[in-house]
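These notes are about the structure you will find just below.
Every protein chain but one is kept in place in this view of the complex.
Chain nomenclature is as follows: A, B and C, assigned in order of appearance, with residue numbering initiated at 1 for each chain independently.
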Amino acid sequence: MLLISCPWCGARDETEFSCGGEAHIARPADPNALSDAEWADYLFMRKNTRGPYLERWVHTAGCRRWFNVARDTVTNEITAVYKMGAKPPRARAKASRRKR
Amino acid sequence: MKGMTRYSIFSLVRNAIGYHEGWPRAWRSPEPRETYDVIVIGGGGHGLATAYYLAKEHGITNVAVLEKSWLGGGNTGRNTTIVRSNYLWDESAALYEKSLQLFEGMTPDINFNIMLSQRGVINLAHNLHDLRELTRRVGAIRLNGIDSEVLNTQQVKAMVPILNCQPDARYPVLGASLQRRAGVARHDAIAWGLARAADARGVDIIQNCEVTGILRDGGRVTGVETTRGTIRAPKVGIVVAGHTSVLAAMAGIRLPIQSHPLQAMVSEPVKPVIDTVVMSGAVHVYVSQSDRGELLLGAGIDGFNSYAPRGSLPVIEQQMAACLELFPIFSRLRVMRTWGGIVDVCPDASPIIGKTPVEGLYINGGWGTGGFKATPGSGWVFAHTMAQDRPHPLNEPFALERFTTGALIDEHGAAAVAH
Amino acid sequence: MAQSHRLSDGGRIDREQPLGFTFNGKSYQGYAGDTLASALLANGVMLVGRSFKYHRPRGILSAGVEETNAPVQLETGPRTEPNLPATEIELYDGLSAASVNCWPSVEIDAMEVNDLLSRLMPAAFYYKTFMWPARFWMSYEKAIRQAAGLGTTPVHRDPDRYDKMHLHCDVLVAGGGPAGLAAALAAGRTGARVVIAEQQAEFGGALLGERDEIDGAPAIEWVAAALAELAAMPEVRLLPRTTVFGYYDHNFVALLEHRGDTVGTRKRLWKVRVKQTVLATGAIERPLVFADNDRPGIMLAGAARTYANRFAVTPGRRAVIFTNNDDAYRTALDLKAAGVEVACVVDLRGDPDGDLPDRADAQGIEVLGGWAVTAVHGRKRVNAVEVMALDASGEAVDGEPRRIDCDLVCVSGGWNPTLHLFSQSGGRARFDAARSLFVPGDSMQAECSVGAANGTFGLASCLTEGHEAGAAAAAGAGRRRSQKRISVPRVAETVEGAWRNLWVVPGKHPVGRRAKHFVDLHNDVTAADIQLSAREGYESVEHTKRYTTLGMGPDQGKTSNIAGLAILARERGADIPDVGTTTFRPPYTPVTFGALAGRDIGPLADPVRRTPMHHWHERAGAVFEDVGQWKRPRYYHRPSETMGDAVDRECLAARNSVAILDASTLGKIDIQGPDAAELLNRVYTNAWDALAVDRCRYGLMLGEDGMVMDDGVTARLGENRYLMTTTTGNAARVMGWLEEWLQTEWPELKVHLTSVTEQWATVTLSGPHARRLLGAFTTDIDLDAKAFPFMSLRQGTVAGIPARVFRISFTGESSFEINVPAGYGLALWTALMGAGEKYGITPYGTEAMHVLRAEKGFIIVGQETDGTVTPVDLGMDWVLSKKKDFIGKRSLDRADCQRLDRKQLVGLLTEDPNSVLPEGAQIVSELRDKPPMPMIGHVTSSYFSANLGRSIALALVKDGRARQGQTVHVPLDDRTPRAVIADPAFYDPEGDRLHG
Partner (left out) sequence: MADPFQWQSPLAHLGLAARSNREGDPGDAGVHLSERPARTQVNLRGDSADDAFNEAVTMVLGVGLPARPNTTAAGEGVTVLWLGPDEWLVVAAPDVDRLAALETALAGHGAAVTEVSESRAVIGLTGANAREVLMKGCALDLHPRAFRAGRCAQTLLARAGVILHQTGNEPAYDIYVARSFADYLWTWLEDAAGEYGVRVTGADT
């Protein structure tokens, strides 16, 4: 079970949070300017990476704030937690130590 | 299927006399060749069924199934084995019914006892909303010519006497749907039986061969890069369940799929206590009892993307609490093993089967929590799609384009999990 | 009562406390401190069970959790529990247990025929048979099912209680043997928060069953001192009878404590977040695979001496020790010391030469070096073994067999470190080729393995390793090292020789012929089965496991996995590490369902939410409906009324006099800030800029996919303040949705949201007398229709309570929604009920509410919609702003949303006005005599409307609006009513009553 560090409340159990999927997908400024395919890309298409992944979480049962998490989807290791609007941490040069 | 020793009670007796030392291999272990007519990536049930039907229905036998690990070890080997065809939308009903019918003929077809046990699947309704949805579903299924019926509480109680049908239960049973032709099938047998049958028709099943790249030439697929070298083919099918996005990304294709862990567990073996399969999508309880006596239980998905085929304890705690509310007498039984699989979930809980923007590259994935029941049907339509380079009418609605047009086939219903 | 095999002194049992028990109906006696297994052995009972498949007689194999042969049904009645290993059951007075999987008795078992037919039942034979005739499979299966399974499920509700606790600690030590105790001591001395869990009743591990010495005294004295020191440390928690069963991500570890308390808690699940874990789980002895190695009387060597030393029980009178290592010589020595005749030690090694063989030799114990047991005589109990000399290769035996009488065979094939938890933590085992065993590899989480679990078998090294790991773990958890010098206790180290691994002991006949060589006793998997699976191509270890069921029983292969994969490796001509292991999964030992559910059952199964007026409703005979976690009155039952009568009565009251509804469950969100209207503009489909203060507006919210997500009325409370209402079921979701957009996408908007769902109790008065009734309670709100028009709100007092009154209506009647602080909800309700009596005020539930709104053609999200319905489908184009963007707007332009034949909301009127269609029923336009029939839609809502004197329904129908007036069919089980497509607004379509 994950232990997630809310940037405000500190480390809490996974059960207090909800995952909001891939991070850094901005809503297009002018949806009408997009083709159906481009709109579909925004709506549905996700990287769903195997390995290091940037995603959004919200501290549902705590402060109800959204934030970003860098997590490896294979090891579940969390390498960074950063606030909404912040830039993602630079990709770690060294790949995650833990390979399963 | 010339090359295949037939299994029967006679062959068993014959071999018993020889101390079972004369049984041949169920499938070969060939070295990969340089080129094939078709490459199927993924040696799960769907991939093997695809290869089998390519050979059987379309005469295409120069086929390789590439499996990164051991065949049948993906979700095919880790699901709760529920098979049914009682789906809401016409498109789904047609596809899953085709699959159930293929299952019904599969044991003799592949000469391998897949232990299809049509012991009936019951879906419970716990509130008025469930009940309304259930009526809608059963009506649709029946008008699609598929067997399904509505049960009232007394009828459910009669079929599953151990179910808590008290009116004051936290999850009262207000009714249920029943598909009598539905049930369970032995997951391993399906993978192994299909592998053996495909192999007998000339298909090369290559295990421990991970696809690491998809080769393209000007928008056309030309083969794959693997841990055992480059293998070429003009047609490549991706049938890798939880890893669909990973493989698609190798060809530059983005998909509307999220991979999540889904857990299941078995109890210690006990004497028969439950004959039917009972599902409650609302509270994530999926129970059946295997022929060996273990209770097989499914849980809900873990709420985040992950490729780690293990899950979190809270999911199981929640599942168990709901399970005991429905089956109080299970309280003193013991869980023997828990495990997880990685399921590929589409936004509308329906699969993607069809062509991709890359010519010669086909995709069959997004089955999420419920593709075991589709194994033969999926292989059948996908073989058709690959052989003819166009979808069969059964899988036409399941094209990737639906996410652009908006023509989703939303099978969520009440539950996020559809075993 | 005589305990024929009990020693007169020694052991850790309390002879002052005799305990009576029954097994298979016969009465016996044991002592406090016994397990059921030791007590049975004390009484000379060895035959305890029948095997899973062949129903072969089986005796006690081990003294611990690795037991495969002795699952029993403990107790009868509501407390019965199937499949508990006798070795794990602590004896108590009055215990009653029985063998499982045998009929009529364990002595004579009818299903033993399976053993005779076993030639026809090799691994996975069922995949090759029962195929003809195909339709017979279900009958075959029925018979198979009856035969399978071990114990039986209770037929009653569990009378016992279970609970759970969360725990955080610096150091968790799994296992309370010497290594674990040493680790706990070292960590505890730093002041760290330490938890040490031991699955057995007593701490001490192997030391409980050995004659070791520490610091020159019996080792057990060191254990007692260690425990005393630990118990005195305030931050150390000792958990006996507690199994660490699951190691999850982020150092989350699950423990199951057996408290055995029938009044309080029977079992407790500990959920521990650990900074550093020390795995000191010991090692499990390997049996040897030889001909008929499953006979009762064949026992692990370590277990045999545990019975002698710890339980003062001699498991036999005359023993043969069969080993490949030195450790088993301890058994020879200890049994001899306990008065058991040791016939000889059969050692697979040609020339055993460690300290222990020397000691055995000195004791005059015969040692047959380079010999093997090749046959076992005695079906229900060993009475002799045959032994033969191995040839030079070790692949075969030759020479004359020698017969040795004995009733006990103590076997040892070496030891396997217990790697389960390490493996669950993500670690990959490393193969130690020199010793042919798997040891922990690199750590993937903050854990480390020590002692036998780390492949360290000498006691002195176990203690040192434990101490070092404990101190390091405490340091790793941020504690400063203790100032005190840690003195590691002194132990004389015994020199032990290497093992000789013969994974299948050669015999007179090839494997698979005549005798059976069991690998997995639980599932009756033999060496021949494994060979067969490899031969047939099931050669991945995972295939072999599944094909043969190796390691898939309740013991999860604790004694069998290694031998199994070694045999497979040999068959494949591969090295053991290349074959690899199967995956260890939680739980380490089986975990009771009840413990995983804890107290989340019965009345606490799932939180129930109640409104402030709940208890009034209860007393008034309300029948409740579950809406999410809320309980809402569905209708108010009166004696002699059917539900239909009640709903009719409630509906008529709402249109003819006055009716009252508890609407407190609706979601309410207080929206404040200068950009509040802008937020509404973005999340609702219509425009909000022009809404005046004190006015309300209906809003429809879409998902970004264009599908209807929620609806509700939002009121403007002030310049920069709005109150949004949501549906009951979606309240939390909508609140989350708005927050998500605000925080992630539109941080520039100056808006704050606060949920006030629970702050207000909401009482709705509906009907022609509503105004007059309310008028009696308020002086500061002018209720006149002109002064207080439809879709507006007033703040004032009602019954002296500060209130917000909204003129909105879901029933289509003139209606007032009165919001008061929740604590006043009941007061207001009772006041209105009292004063309303003269108008015949009638409380109504959700059912009547649904009928009333359906009469008006109002939708319910989740009933008329299902995530695939757009506002256009609902005929609600009027609520879509053309001028602005809103969430979901772009999706409405997609091809599929533009289709002309989409399903649209319509009304349905059955030809027979008394026929009420079932909700959810499917609709066809052309009736065929049998399915398949193309469906054009389904009934979303359907009721008998007492006000209209007929049935009404809403439906989603393909191209429905164009079909107005058409007749459609609704094929049901027993009838096929016809209905005409109509406008969905059945009652007062102009809305005069609303405004009145």
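FYI, a residue touches a chain if its C-beta (ideal position, glycine included) is under 8 Å from a C-beta of that chain, and two chains touch if they have at least 3 such contacts.
Just so it is clear, the model here is predicted, and its values are computed rather than measured.
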Shown chains touched by the chain that is not drawn here: A, C
Among C:Ile144, C:Ala498, C:Val756 or C:Ala835, residue touching the chain not depicted: C:Val756
Residues of chain A (touch criterion as defined above) contacting the omitted chain: 8-10, 12-13, 15-16, 61-65
Chain C, residues in touch with the chain not shown (by the definition above): 163-168, 193, 264-265, 271, 273, 599-600, 603-604, 606-612, 614-615, 630, 670, 672-674, 750, 752, 754-760, 797, 799-802, 821-827, 831
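Here is the rule we go by: only the chains that are shown with their structure count from here on.
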Centroid spacing, where centroids are CA-atom means, of chain B and chain C in whole angstrom: 22
Shared interface positions of chain A, touching two or more other chains: 1-2, 13, 18, 36, 39, 43, 75-76, 100
Per-residue multi-chain contacts in chain B, two or more chains: 308, 312-313, 347, 404-405
Chain C-facing residues of chain B, complex: 7-9, 11-13, 16, 19-21, 23-29, 69-70, 72-73, 77, 90, 107-108, 111-113, 115-119, 126-129, 131-137, 139-140, 142-145, 150, 170-171, 186, 188-189, 192-193, 207, 267-273, 289, 291-293, 308, 310, 312-313, 316-318, 320-325, 328-339, 347, 402, 404-408, 410, 412
Residues on chain C engaged by chain A in the complex (per definition of touch): 248-252, 273, 426, 444, 704-705, 736, 739-740, 743-745, 747, 885, 889-891, 893-895
Complex contact set, residues of chain A against chain C: 1-3, 13, 18, 20, 26-27, 30-32, 34, 36, 39, 43, 56, 58, 60, 64-66, 75-76, 78, 84-85, 98, 100
